[in-house]
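With one protein chain withheld, the remaining protein chains of the complex are depicted in position.
Let's turn to chain A:
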Amino acid sequence: MSVIYVLLTISIIVAILFFVAFIISVKNGQYEDSYTPSVRMLFEDELVVKTTKEKTPKINPTK
């Protein structure tokens, strides 16, 4: 039954991995601005659409 050591080690390693991921994300400033990325992810391509003079349906990401 010493497999319990293996299981415990694996579970703790997985937990520690997530914990390290959390620390890294805080260090990278992911928690400093939690609003702008949510708006930004809805943009990106608009510029191309406009240069081809196509009418784009109006979207309103803030509402």
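In this section, a residue touches a chain if its C-beta (ideal position, glycine included) is under 8 Å from a C-beta of that chain, and two chains touch if they have at least 3 such contacts; residues count from 1.
One rule holds for everything that comes next: contacts and distances are computed from a predicted model.
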Which listed name, "Ribose import ATP-binding protein RbsA", "Tryptophan synthase beta chain", "ABC transporter permease" or "Cu+-exporting ATPase", is the one UniProt assigns to the chain that has been left out?
"Cu+-exporting ATPase"
Touching residues of chain A against the unshown chain: what are they?
1, 4-5, 8, 11-12, 15, 18-19, 22-23, 26-27, 29, 31-36, 39-40, 42-43, 46-47, 49-51, 56, 58-62
